[in-house]
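One protein chain omitted, others in place.
Labels A, B and C are assigned to the chains in the order they are written; within every chain, residues are numbered from 1.
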Amino acid sequence: MIGFSRSARINIGVMAILAILPVFFWWTGQTFYLSLATRLVILAIAAVSLNLILGYGGLISFGHAAYIGIGAYAVGIPAHHALYGGMDFIASNNGFFQIALAVVAAAVFALITGAICLRTKGVYFIMITMAFAQMVYYFFVSIEEYGGDDGLVIDTRSEFPLVNLDQPIVLFLVSYVVLVLAMWLVNAIVNSRFGMVLQSAKGNNDRTVTLGYNTYLYRLTAYVISGAMCGLAGALLGNFATFISPEMMDWSRSGELMFMVILGGTATALGPVLGAAVFVVVAQFLSELTIYWHLPFGLMLIAVVLFARGGLSGILRGKGS
Amino acid sequence: MFVLKSGIPPLDTTLLFVQTLNGVQLGLLLFLVASGLTLVFGILDFVNLAHGSLYMLGAFICASLTFLVGNFLLAVLIALPITGVLGYLIERFVARPLYARDHLDHVLGTFGLILVLDTSVHLIWGPAGIAVPLPAWLEGQVGLFGDVVVPSFRLLIIAAGLAAAAGLFWLVNYTRLGMLIRAGASNRTMVSALGIDIQSLFALVFALGAMLAGLAGMLIAPITEASIGMGNNIIITAFVVIIVGGIGSMKGAFFAALLIGLIDTLGRAFLDDFFKLFMSSDAAENSAPALSAMLIYILMAVVLSVRPQGLFPPKVR
Amino acid sequence: MKRIISAALAASFLAAPAFGAEVKIGFVTTLTTGAAIIGKDMQNAVDLAVEHMGGKMGDLDVNVIYGDDGFKPETGKQVTDKLVQQDNVDFVAGFIWSHVLLASRKSALDAGKILISTNAGPSQMAGDLCDKNFFSTSWQNDQTPMAMGEVLNQKGVKSLYVMAPNYAAGKDMVAGLERTFKGTIVGKDLTKWGADAQLDFSAELAKAKASGAEGLFVFYPGAAAGAFTKQYHQAGLKDILPLYSVFTVDGISLPKLQKAGFDGVLGSKITQEWDPSLDNAANKKFVADFKAKYGTYPSFYAAQSYDAMFLIKSAIEAVGGDLTNQDAVRAAIKAANYDSVRGHYTYGNNNFPIQNFYLREVVADADGNWTTRVDSIVMENAQDPYAAECPLK
Partner (left out) sequence: MTTLLSVKGLKKSFGGVTATDDVDLDVIKGELHAIIGPNGAGKTTLISQLSGAVKPDAGVIMLNGANITHKPAHTRARLGITRSFQITSLVMDMSVLDNVALAVQATDGHSFKFLKPARKIGHIRDKALAMLAEVGLAERAEDPTRNLSHGEHRQMELAIALASEAELMLLDEPMAGLGPEESATMVAYLKSLKGKRTILLIEHDMDAVFALADRISVLVYGKVIATGLPDDIRSNDAVRHAYLGEE
């Protein structure tokens, strides 16, 4: 692979492994590992979306799990009504409709809450994003029709022409393609003129404003893009799990998403993917060893924060670069 | 406009009074947790998600000691310094290395600490949780006036909460330590310029916060039992309290805690009856508890959108 | 080629022991959070059952793989997926919580596994979501409170205040009570449930007291039970608002309440399909050995889990260890031809037990340990009210 930089070679290598290994699992009938990989890829999409605002925008959202929930319910609710009737205007198994609903609903929610959240700074921002996520959490808890606290079983997955998501390998490949597109999009955005302004506002907001940029609008735009992308991840997660509950939006889930980004390395293309991969695999591995797996897992978290600055991608890229 | 399904039920003033008292009790417990949080946050600029774990540890240690020494109140007195020492250890080994980092690292490091402490409690005390026995004179009820009867232990919580609040106000406003704490909340470099060992001041503040959170846990344990994860329920609410009150403001924490305690309790008490006015009884009973839990977050969003620094921001930051 | 790789993978990834004659049972329960106290009790009972059967069901070695649902539906579903897909278990059993079972049922049933609930009995799965491969060794959620409703009618209670957690089983419990209770329900509170459940009931108890009801009906299983019972007594409601509970004062909460010296619960009455004092050989052995091994009385959760193991054993013996013949296995389970610790019962069309429900009283035993004993039979050979909605014959 002459002609690629070291970090580009690593990116291509990791993404190739991520594509080949699950196909291999499928071929050999290891369905469980295939579904583990699918979960990993979907969470990686969410982490990539969070990285756009957290890593490149410096906006520490502690409520990103809300978008996963919104996306998942945007699949679950139309499917529920398609099966059990009611709310005809929304009842549908059409995948395009559900995906569009997920993206638009997440974007609208991001626009409204972002407009308020971005007025605050620092810890206030962290906490108000969390507060809005908790509101969504309790909102879905309160709706009896969709199971409240008990959650909602999705009986039929999103339907697309030619593509059948009921087949685990198809769902994986679709998720993988979405992940690659999401990574490409985030990479394009951060290197564009828009991305330059976003990163400059993270590094020095006063300076960026003085240059004539309304950084509030740039941040809000990034916030909406990130929310919409995470809503898409939620729609995929709903299709994967075929079960959704408000639990998906708990503040600890938002914390996990943040952890994936940090673990892999903020403001890097591959970081969120590596973070999600290690998170999912280590959690699965430890939880099979002992029911007390949260103890070593928590210690790992603390150790990463204390000692591994720059995350895994920093380590992978080596000291030289 | 909505359609009234039934007449408005007459408001029972006795019930309202009792519920207000319940709200005040919850508010004071919240204040105990939030005051430590706001101190640590305001002075150390450290986001401690694991503050709720100290609340849990206080409850478990006190519960064990109650069985050991045979008396709840004595157990509280012994458990307090132990919780303080635990707070100090957390400060020394997890918090201190993170002071220089940004809030993101604080959130993640202490998030990890929650997992570690919850699991450790599971390993040490088992999954069951511990019911804490009270002395006989605290198990009963007190008649206040008319037909208002309240559990005597809840009155004790209110008294202890008020006493702790008063003690804190005295400490912060009338002592040298308090002067340093106030100075630290508004201007950290000034404190170090005064030649104060800022490291020990930080450790002291952290331990004090731990003791306050621990005390709250000890006081609630005889009511709800000491249980794993009990801290995770209250920590988010405590954060809402200090954000609404203004980070670093003791006064803000106090008023916001009472406000949120009352909103939560009165919401749970009356929201379903209110909803029944315009929706079916079943729907009201299902949605009211969740929506009353939502109220405090709505309050926070409204406060922050109007006053991004909270209700009582410390004067200089 | 493909097969060789599969085999190699199976050996390296799964580290499974060489294929002997073995029956694999995946057992899903709560092993973390405060609710783990119930899960532990169930796990103890399953271990004891395996010990009692000498580690064998017929000629097959028993291999129980436990999965922790963490008190969350989503985690429960994930762990069920893992048991089905990775461990390839023959049976999936367990489930304390109705919402966890509802979330996980598709994972087990779609994979063609036989699913046995040893506690949760959501109304949906007794009615239109019933399945030929789903069996219960417990009850349908409505039934125990229905029995309590009958008790209340007998006592002449005219009005009730109702409190329960806001999740699938909580709603079923209230519905069950309303089926049989002839008085009026003057007020109802459904409180937050799950890993961050509400445990301070001051506001609700004050409302209950102000409602002027003649009694208070509650359903607070697991860790919430102790908290609720304490607050009820601290509020001085014992004489004003008598407590009628289901799944609240039980083998799980009694040791803790006794340790805390809480003698207010002695004498309280509850309904259940099983009791440690039931007089049959299987139960005597189970209770005695459980006490000897673990130091406490088993709870009904334990009894139902113990039963599930012997139910599976009876089916395996009936088909001579041939698990490939699922129709025969299913028929053998449906026959319920084993010595249940609750005494003999039969299965209805929806695969829920048709069984007795007893009124039990909290008492101190000869050694001073708190337990329950049977007071009377409330419902005899009762079938759940959803059986008619189930399309199975």
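To be clear about the criterion, a residue touches a chain if its C-beta (ideal position, glycine included) is under 8 Å from a C-beta of that chain, and two chains touch if they have at least 3 such contacts.
Remember, it's a predicted structure, so these values are computed and weren't measured experimentally.
Q: For the chain that is not shown, enumerate the shown chains it touches in the whole assembly.
A: When the entire complex is considered, the left-out chain reaches A.
Q: Which listed residue, A:94, A:156, A:200 or A:252, touches the chain dropped from view?
A: From the options A:94, A:156, A:200 or A:252, the contact with the absent chain belongs to A:200.
Q: Using the touch definition from the top, which of A:221, A:239, A:287 or A:313 touches the missing chain?
A: A:221
Q: Footprint of the hidden chain on chain A, which residues?
A: Interface with the chain not displayed, on the chain A side: 188-189, 191-197, 199-200, 203-204, 206-215, 218, 221.
The working rule: only the chains that are shown with their structure count from here on.
Q: Please tell me whether A-C or A-B has the greater number of C-beta pairs in contact.
A: Higher C-beta contact count between the two pairs: A-B.
Q: Taking each chain's centre as the mean position of its Cα atoms, how many Å separate chain A from chain C?
A: Centre separation, chain A to chain C: 37 Å.
Q: Would you give the residues of chain B that are in contact with at least 2 other chains, written as numbers and ranges?
A: Answer for chain B, listing residues that touch two or more other chains: 122, 232, 286, 289-290, 293.
Q: Among the residues of chain C, pick out those that touch two or more other chains and give their numbers.
A: 31-32, 166, 192
Q: Which residues of chain C touch chain A in the complex?
A: Residue positions touching the partner: 2, 5-6, 9, 13, 31-32, 68, 72-74, 77-78, 81-82, 85-86, 98-99, 102-103, 106, 166-168, 192-194.
Q: Which part of chain B faces chain A closely enough to touch in the complex?
A: Against chain A, chain B makes touches at 41, 47, 49, 94, 97-98, 101, 103-105, 107-109, 111-120, 122-123, 232, 236, 239-240, 243, 247, 282-283, 286-291, 293-294, 297-298, 300-301, 304-305, 308-310.
Q: Looking at the complex, which residues from chain A come into contact with chain B?
A: 54, 60, 62, 116, 119-124, 126-128, 130-132, 134-135, 138-139, 141-144, 148, 251-252, 255, 258-259, 262, 292, 294-295, 297-302, 304-306
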